[in-house]
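Take a look at the structure set out below.
Note that one protein chain of the assembly has been removed; the remaining protein chains are unaltered in position.
Letters A and B name the chains as they come in the text, with residue numbers starting at 1 for each one.
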Amino acid sequence: MGHLIPPSIMPFVLPVLYAVVIVAVLPLLAGYIVLMERKVMADMQARLGPMRVGPHGLLQPIADAVKLLLKEDIIPDKADRLMFWFAPLVSVTMALLAYSALAIGPAFQIADLNIGLLFILAISSLGIYGIVLGGWASNSHYSLLGALRSAAQLVSYETAAGLGLISVLLLAGSLSMKDIVQAQLDQGVWFGFSVPFGFFIYLVGSIAETNRAPFDLPEAESELVAGYMTEYSGFRWSLYFLAEYANMIIVAGIATTLFLGGWLRPGARYHEHIPGTGIEWLDALPALLTLGVALYSLKLAPTQPVKIQKIVMVLVAVLCLGVACVLAGALFAPPAVMQGIHGAFWFMAKVFAYIYAFLWIRFTFPRYRFDQLMRLGWRFLIPLALVNVIGVGVAIVLRQQFAWGPIVSLIPTTLATLGVAMLLAKDDAPVAEAQTAAGE
Amino acid sequence: MGSGKFGNRERAVAPQDGYGRMSDERTTKTISGMDSVNTTVLGADEIILNMGPQHPSTHGVLRVKLKLDGERVAGSECIIGYLHRGVEKIAEHRSYQQFAPYVDRMDYVAAVSNGLGYCEAVEKLLGTEAPPRARVVRTILTELQRIASHLLWLGTHALDIGALTPVFYCFREREEILKIFEKYCGARLTTHAFRIGGLQYETYDGFEEDTKRFCNDFAHKIDEYETLLTENRIWVGRTKGVGILNAADAIALGVTGPVLRASGVKWDLRRAQPYAAYDQYEFDIPTRETGDTYDRYVVRMEEMRQSRRICLQAVENIPTGPIMARIGKVLKPPPGEVYHSIEAPKGELGYYIVSDGTTQPYRVRVRPPSFINLQAFDKMAKGALIADVVAIIGTIDIVLGEVDR
Partner (left out) sequence: MQTLNQALFIFFAVLAVASAILMVTRRNIVHGAVFLITTLLSTAGIFLLLQAEFLFIVQVILYVGGIMVLFVFVIMLVNLDVSMRQVQFNRQWFVAGALALVLAGQFLFAIWVGRGALRLPAMASEISPKNTEAVADALFSHYMLPFEIASILLLVAMIGAVVMAKRRAG
């Protein structure tokens, strides 16, 4: 390889390769997150979900994608054609661009920027233009209202989420994704546990930023039909859809990196070896888990009703087996390779756990009303986030002044934040007089 | 808008409080203040939003014109008639028995109640009464229908407010009720379960057990819904203080049913003018004070419990005997008129029938609860947010088939 490529281009090869892989895989991943969403929803709602295309609906995302690509592309007569065409591109480009600084495991990262986190936040905040311009360009009241809500909501919750992240940055002392994970390894605890309020605030903020229920007001189907996407159809619509799910993975990735230890294995500081080998017990876990999935799929295969479904199920089993082999093989590879592969596994596992929490929340709660959403953002989350940041600052001072341990110093400040949260929650009790006051 | 030629087809459900001009002005209809929308260069306009007739949460083909100031509702007008089929006119060309299936298609999610009202009205006109056994079976089926109707309301109402899950739980239980209907008369939705004079079919073997099993399971299921919603902070926030209707307004607007009871008026036709077999059973009439969306939710939830209670009492003791009164094959009621109303799931469902002594009614007029209750919409929606409009449409519990007839 070294002979074929001029040395001046050499440093770009790997990042470009990663970028191509991400752009290629992401739509597929988004499709399968949709399937996961539908399956989880079905499970919570006492039904089966997609079952027809492929065994247990496994091929449903592909069918959906084909359908979306073949649908007629409608541009409303009075729409601003240029903007209508341009807006979804903005959304999806920004969503994909944000991946360039996301570290999926220690090895897979397009660019390790020293302002990595800020970069992701900045770029993903630009995705709002896709929504706002698209809503405006559609020339429809529903779209416009959706766009307006979206803009207001994003600006408000970005503040809260950003303040939630700052508490972690104080502890980590860096903006680079790799350094933040390293800091969690050094301090021996995931930041999600040391600053639970930062995590909570970010969780709420990230749901609101990605326009997911219960904060899905920009596309609240019972009020605004489909919000900013009302007039969109076919491929353009699917671009918005892709952007939404890509953004979900991004916020999950940020949360994983900052609060859930990134690619660190649970018990990263526990180094008990399997006797007689150089392999740690816990490192064998990923391979065993995927092996379990493979065996389960193999067991399900004969029960499938149609022959083709049996074949697909076996293929799924083979795929899982392959992944298991890679994960197991990595155990015998050099440490860098092994950490790259297992890191990616743990990272993705945590990302999916975070997304599962998103879905769970979505199917449990009704939707906020717009004024309630704003009140929650400005009167509860932002003050709480400020108190939390101050608390972490105090904890750091305590640690430096009295040489307390990193956890011990955080306990009193976290308790104080809890007290403030309870005060704020009391103050934030559902307000009934808003309507009557405005009605007069 | 309604052209002169066809009269005011798009009838507006009237804000009658001197607010807004009404639809009897045939040339133009305006929402008050709509003509003075200010359009300066930088002034944010008040926009007019047309909700429906194709909109996911107008429960059919209701069209609501909203004048919005930002997201606040400054004025509203319900435009109805998109589902008008002339049911009352059809009645004049059908014999009394032939018309019975048509009433099922008005409030199509509570067909059994519609049928009960019509059959009893004609029986009253004939001066006869259904035998005791028929009356008890009618009561059971009607109460099951009330539960089914409330379940549908709960599911869609919660869905409108953004809770995706309760609707599936509600449909799961509603399915059990529909199965009982299906076993009894072969139809699930538009059942035509009753006949003038009683019942056509005997109850099937196992009817009592099915009903009992459903009622026993249901007590637990209803707690399940309440776990999801009643104390949920977001749900309470979305419904408390939204769409308040006080008792005086409710009475002035002719509102009935759970909406009226949530405003604190203890008025239930099952108790006030007992029909079918309701005088034999014990049940409470739940009421609340504030008359907001949350209160209406609480009232309907409690009503489901009470319906269950009635069913359990009734099914324990179904009298034996004939199921059909002695009436002729050809019905020729004496000339005269009758008004009979029942407590349908949505409110007072009344039938006013005029007979001229022939086999066909001279005039049938239906007092549909949804139509009258919808009148209160404007009062409830003024000053609310768009999101509340959806909650308010849901809480009135309208069925457009009944509003438009």
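The rule is simple: a contact is a pair of C-beta atoms (placed from the backbone, for glycine too) under 8 Å apart; a residue touches a chain by one contact, two chains touch by 3 or more.
Remember, it's a predicted structure, so these values are computed and weren't measured experimentally.
Check the options A:19, A:65, A:118 or A:374 and report the residue that touches the missing chain.
Spelled out, the listed residue whose C-beta touches the missing chain is A:118.
Kindly state which of the options A:129, A:193 or A:235 is in contact with the chain not pictured.
Answer from the full complex: A:129 touches the omitted chain.
I need the residue numbers on chain A that touch the omitted chain, in ascending order.
Missing-chain contacts on chain A: residues 8, 80, 82-83, 113-115, 118-119, 121-123, 125-126, 128-129, 132-133, 135-136, 144, 147-148, 151-152, 154-155, 158, 175.
In the analysis below, only the chains that are shown with their structure count from here on.
Based only on mean CA positions, could you tell me how far chain A sits from chain B in angstrom?
44
Quick one: which bits of chain B touch chain A in the complex? Just the residue numbers, please.
Spelled out, the residues of chain B in touch with chain A are 47, 49-50, 55-57, 71-72, 158-165, 168-169, 172, 228-229, 232-238, 240-242, 244, 292, 382-390.
Residues of chain A touching chain B in their complex?
For this pair, the touching residues of chain A are 41, 44-47, 141-142, 145, 213-214, 216-217, 220-225, 362-372, 430-436, 438-440.
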